[in-house]
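Left out: one protein chain. Kept in place: all the others.
Every chain is named by a letter (A, B and C) in the order it is written, and numbering of its residues begins at 1.
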Amino acid sequence: MDSGQKQELLSVLHECMEVSNRCFDQCLQEENLEMVRNCIRLDRECADFCQYVEGAIARDTPFVEELLQACATICKACADECDQHDHDHCKRCAEVCYRCAELCEKFTAA
Amino acid sequence: MDSGQKQELLSVLHECMEVSNRCFDQCLQEENLEMVRNCIRLDRECADFCQYVEGAIARDTPFVEELLQACATICKACADECDQHDHDHCKRCAEVCYRCAELCEKFTAA
Amino acid sequence: MDSGQKQELLSVLHECMEVSNRCFDQCLQEENLEMVRNCIRLDRECADFCQYVEGAIARDTPFVEELLQACATICKACADECDQHDHDHCKRCAEVCYRCAELCEKFTAA
Partner (left out) sequence: MDSGQKQELLSVLHECMEVSNRCFDQCLQEENLEMVRNCIRLDRECADFCQYVEGAIARDTPFVEELLQACATICKACADECDQHDHDHCKRCAEVCYRCAELCEKFTAA
């Protein structure tokens, strides 16, 4: 991973951490909580893991491969869930999570 | 904190997490390790806490005040240490940590 | 803090992280989600922060005071919320959170 790629990755991980935390927060304020039960759970998994990976990438962890593989799976699961809902925060979360999952996969394959 | 201020804070916390992690990584590659003993320790404290606070702010934690107060103290301590060294990564880290500490203080006072 | 006190603190922080994470998980499976809206949020705040502080105490962070003060406030807020509910996981969470808050306060006063 060169330094441009690292910046690209850090930037999308940060954005993904942010939108999934916002989606968590806004799901908890929805009138119909039942509908977003799984969103709330997966938003937290995704936000916390992206936050972890941000830090690890920033310090040039020797475990890029392992972390990005897990991150791709977690982001994809969160995106698949959020994508089923019509709330703006869910749609936005799904979009960024898919983008983050793709980038993680791209850099693990490299 | 309005949404513009929140974005400003998230952005500086992310930058501070990034530069202090980079400083940690580069200190560990310095020839003269003895000189950066305290940098290494404080870089980690600062990076890990900024990373934590990023996530908490992104989900609108009810504990903004408590977290930003602690964050200001930790960033300031890291900045004071890094500022004593001539390495580019230390100078850069000190500069961003001071900026982050100031913003944290500004938003706790508000 | 001597090494016996450190072990006592690490042990209650770990237990508090565990019960508040379990309460988060079980709240998300409750039939009446509306009732535990705030529990879910505060369980996460409490669990994530105790998890952070565990690590910091284990590495002898220079910021014990700042972290334990924030931790006491967060654990107390989670306990106050959970204590209003009759679910076993909420009662258990409240009990451990109060214990953790007290110990954090005791060690910051010292």
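The rule we apply is simple: contacts are C-beta pairs under 8 Å (C-beta built on N, C-alpha and C of every residue); 3 or more make two chains touch, one makes a residue touch a chain.
Since we're looking at a predicted model, the values are computed, not measured.
Visitor: Based on the whole complex, identify which of A:Leu28, A:Ala56, A:Ala79 or A:Cys100 touches the chain you can't see.
Guide: A:Ala56
Visitor: Can you work out which residue in A:Glu34, A:Glu66 or A:Asp88 touches the chain that's missing from view?
Guide: A:Glu66
Visitor: Would you mind spotting which of B:Arg44, B:Arg59, B:Lys76 or B:His89 touches the chain that isn't drawn?
Guide: The one listed residue touching the chain not shown is B:Arg44.
Visitor: What chain B residues would touch the chain not displayed?
Guide: Residues 28, 33-34, 37, 40-41, 44, 48 of chain B touch the chain that is not shown.
Visitor: Kindly note down the residues of chain A that lie in touch with the hidden chain.
Guide: Against the missing chain, chain A presents residues 41-42, 44-45, 48-49, 52, 55-56, 59, 61-63, 66-67, 69-70, 73-74, 77.
Visitor: Can you name the residues of chain C that touch the chain not displayed here?
Guide: Residues touching the hidden chain, for chain C, are 10, 14, 17-18, 21-22, 24-25, 47-48, 51-52, 54-55, 58-60.
Everything below uses one rule, namely that only the chains that are shown with their structure count from here on.
Visitor: Among the residues of chain C, pick out those that touch two or more other chains and give their numbers.
Guide: Touching at least two other chains: 41, 44, 48.
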